[in-house]
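Structure, as structure tokens:
Of the protein chains in this complex, all but one are displayed in their positions.
Let's turn to chain A:
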Amino acid sequence: MITLQGLSKRYGDTVAVDSLDLEVRPGRVTGFLGPNGAGKSTTMRMILGLDRPTSGRALVDGRPYRELDRPLHHVGAVLDARAVHPGRSARSHLVALARTHRIPDRRVDEVLDTVGLAGAARRRAGAFSLGMGQRLGIAAALLGDPRLLVLDEPVNGLDPDGVRWVRDLMRSMADEGRTVFVSSHLMSEMQLTADHLVVIGRGRLITDAPLAEVLDNSAWSAVRVRAPHPEDLVTALEAEGAGVERPGAGELVVTGVPIERVGELAHRAGVALHELSPREASLEQAYRELTSDSVQYAAPTGGRR
């Protein structure tokens, strides 16, 4: 479990992280989202004891990272796929990390196998592709069989097989009761992987909620109704306080009431329905609504001509 208490980090005038309070719980995949520069990587560096908070605390299993005994058994982390000496072989990189914890070399070969790098184990890491570097980072994270996984954009640069493999890895780790905290900009991927979402913008917490709740709360979540004569239903819905849009004749988009209620109201009003279907928000839509106010580095809209 990761606990953040009033965690803040300033770099000169920039407030990278602004009094973040958060608990990342075991047994689920917690997605960590936010626009570029929102403070995700900074937060993760503070969790791992690499950067010192300006104020507040980041605790891992109740203790600051720097006080953990044998930290690789607590936390496996990948912040940066290319954080390897370019002249060192993948295997030597891992053996050096393993030695600090007296983890046997056998375990190194095991994780190299797990991430599919056994064949490249003795090649210089500098010659690795981005995806191979990502795999090497994950191998390092798995070395100590940690209870907690912290990943900063782990699928960046991975091929489709690799993406799928990382997704399965995170799911199985969470299902085993471990804590998985993962940042990503790939909303479709997060929608498939995460159980819980933490969204930050400009260093501040925007949302800390289950994925399902985030999707339900999206303005995009709605009920689509087709009916040749919907007038009585519209009246009933508006009396319930639902939002009703009428994109075309005989077509309604209803927000603010569950689909079951729409069906009941239609039945009561005696309105014949040709269609009653949920319109589910994608995480991408929900995310854009949540962060529209905190995007700092946006390209001009309209694109280049």
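Here are a few things to note about the model shown:
Basically, a residue touches a chain if its C-beta (ideal position, glycine included) is under 8 Å from a C-beta of that chain, and two chains touch if they have at least 3 such contacts; residues count from 1.
The rule is short, and it goes like this: contacts and distances are computed from a predicted model.
A single chain of the complex does not appear, and UniProt lists its protein name as "ABC transporter permease", one of "Aerobic-type carbon monoxide dehydrogenase large subunit CoxL/CutL", "ABC transporter permease", "Cytochrome c oxidase subunit CcoO" or "Oxidoreductase iron-sulfur subunit". Looking at A:169, A:211 or A:266, the residue that reaches the missing chain in the full complex is A:211. Checked against the full complex, the one of A:194, A:222 or A:244 touching the unshown chain is A:194.
Annotation: of A:2, A:77 or A:254, A:77 touches the absent chain (contact as defined above).
Considering the whole complex, the residue from A:6, A:86, A:228 or A:250 that touches the absent chain is A:86.
The missing chain lies against chain A, touching residues 26-28, 45, 48-52, 61, 65-75, 77, 79-80, 82-89, 92-93, 95-102, 137, 140, 145-147, 171-172, 174-178, 191-192, 194-196, 210-212.
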